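Pasting a structure here, questions to come.
Omission of a single protein chain aside, the complex is shown with its protein chains in their original locations.
The letters A, B and C name the chains in turn, as written, and every chain counts its residues from 1.
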């Protein structure tokens, strides 16, 4: 049985990765999960300089989901390399660094710095910033800007480059196409969907940041649809995510068109979610007589 | 205590209406709900000619939500006027007719026919067709087309004209602005969000139509955010909807910026949802000492 | 409480939270002096929650809904046919037309024959079949019905009432059509409202889509456009 997948040049021992921001820097979950078993660890989004993030409250639960407005708090690339990466390098698991910047130059510089570092197997650039108060971030919603920022990063890195798309757009396939044309090796979708909740007693937003990003099972049907749309229209590997709670959900994304999946909010509900999902995928392959997990990608019988 | 609201010239005895497609033509719920108590009954979307709709399965439940691909099945405007409207006219409740067309001309002709009919108090034009297989419907996602179709309808009707926006867009405020500039008296948001679910055993989409529209509590945070965004940027009355299950949810939409709300999926879960929500709003007004329900619209303390 | 007819159904709330969200449909199984009884098979989330409810827990129930079986005339010999959990829907019919019914009840295996005991007093003839022969005749209920129809005496005009998996109903419909017998089938579709408002539960008929919850769940088999 072959669980290996190749995502635009990035070889993973299995298609299950962690979703950025939901698995810390890996060490937080080492007590619950054998990190060696994961396809990849994708770390919390990093920027050149450390970021303080948003004031609390940063979280609110919603029906079958949650809103977060962490505000991209992170320790910065240098501290990550010095303090967190050595731990991750002890494991035989791909390390994918999720990163972002406030300008095209910052994106490019971050990519350059990360690419000069040993022990990083791939980069995932986050071009959607749902926690920005100012409505949304143009990196992930304006195709022209997307083209520029991805192009700039592409010039600075030879690592497999994954572009993580924002779902807050009219046409996700267009955004994926732009990312591909600008040099992305793969796309991740979806990031969180911008949402809001209000306390009717105080009439205040439940998040200090007013809006936040919706994740969890609530968004799964939207995420599956987006994966399906992009798969139908483009030949670029897709990492699917959004509400994956169990192996069945993960397989649904693969069948819709994903070559790998990432597990996010589920880690909070069940810290062992990732490895239980891997086990579940193996079970499914056995029961259905599937020899190679890659063979089910995009096999939905539709139209 | 004043529950009355005025939505762009449409006077309602209270801000609670039914969401199109979830309350049939009113009569289906008459056994459970005193229709006289509702702010308005919004009927299932109508077109000039009857429509058969999509093959089954048309429904699938998702986490805290559901996908539907009814395919806009309806009996057509003439049969509605002959067979359904007389029943609704027996009640002292505003009747709002939701309608759509396959072309700009069909939209305009439908509006004209409906406007020539006694007993209709407002029109809600549905420019989002999430059940269309071909990806999406440009009426609700391409601002230029939106401008044309709303403009054409505006010329044909003197009734209060509500434009129901699609949430499947990058910038909901832009779409609302276009609708307003083309002559809309109010906007409804949100319609369902396009989603998909796959049966991993058969690898078939769970809906015969492949994709469908997501509704229910799962989408509420997205809907509230969109109402808030449009309210902040435009002066047009908003009818808020998307996952309203109880009075607290309805009030959340009002505080976010809606002048009225529509109750959709909740009718399926509890056929008395609409009137229970009205009672709950009255309770809230009493407890909080609110004299006029209109006074809470857009009062979220944000930024 | 409204008096239910055999073949009607109820929509049951399965959770106070938002997941599962929708009500679940269950046929009237038996009307008793105390109220109604339902019979269900554990399928997924909703039915698992129902199983785990404490006795005495109050849940909201909508119904009776739908149309119910048309009763046989005095001249007709009712053949009541159930596949698996389909027994839940036809049981109260057999009970109502007490002792007139020729009951055919099939399941994959003995373990999946529910309430066989309770059937005792209400049939004229009973044929039980299992696919694996673990109880009754070995074979499908469709085979048994075909046998019966082939060998019938010709005095009475049979009329069929059937509930079970879709493939079974389709085959029964064929038998009925081939032999000029009226047949009524109870259909299932995913439902949201249960009262005809959402148009979600349609089935294709010769005169267009019909709502299972409103025009059904009982349909004349000849009306249905059966899917291959």
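Everything below uses one rule, namely that a contact is a pair of C-beta atoms (placed from the backbone, for glycine too) under 8 Å apart; a residue touches a chain by one contact, two chains touch by 3 or more.
Keep in mind the model is a prediction, meaning the values are calculated, not measured.
Put simply, the hidden chain is in touch with A, B, C once you look at the whole complex.
Here one chain is not drawn; of A:117, A:170, A:233 or A:270, the residue touching it is A:270. Set against the missing chain, the residues C:17, C:133 or C:208 yield one that touches it, C:17. Only one residue in the set A:9, A:53 or A:183 touches the chain that does not appear here, and it is A:53. Annotation for chain A: contacts to the undisplayed chain at residues 21-24, 28-29, 31, 44, 52-53, 55-61, 63-66, 68, 70, 73, 216-218, 245, 265, 267-271. Counting over the whole complex, chain C has residues 15, 17-20, 45, 49, 54 touching the chain that is not drawn. Against the chain not shown here, chain B presents residues 63-64, 217.
Quick note on the criterion: only the chains that are shown with their structure count from here on.
Among the chains in view, B has its Cα centre nearest the centre of the complete protein Cα set. Highest inter-chain contact count (C-beta pairs) belongs to A-B. The most distant chain from chain C is A, comparing centres defined as mean Cα coordinates. The centroid of the Cα atoms in chain A and the matching centroid in chain C are 47 Å apart. Measuring from the averaged C-alpha position of chain B to that of chain C gives a distance of 37 Å.
Each of residues 63-65, 216-218 in chain B touches at least two other chains. Residue positions of chain C touching 2 or more other chains, listed in rising order: 18-19.
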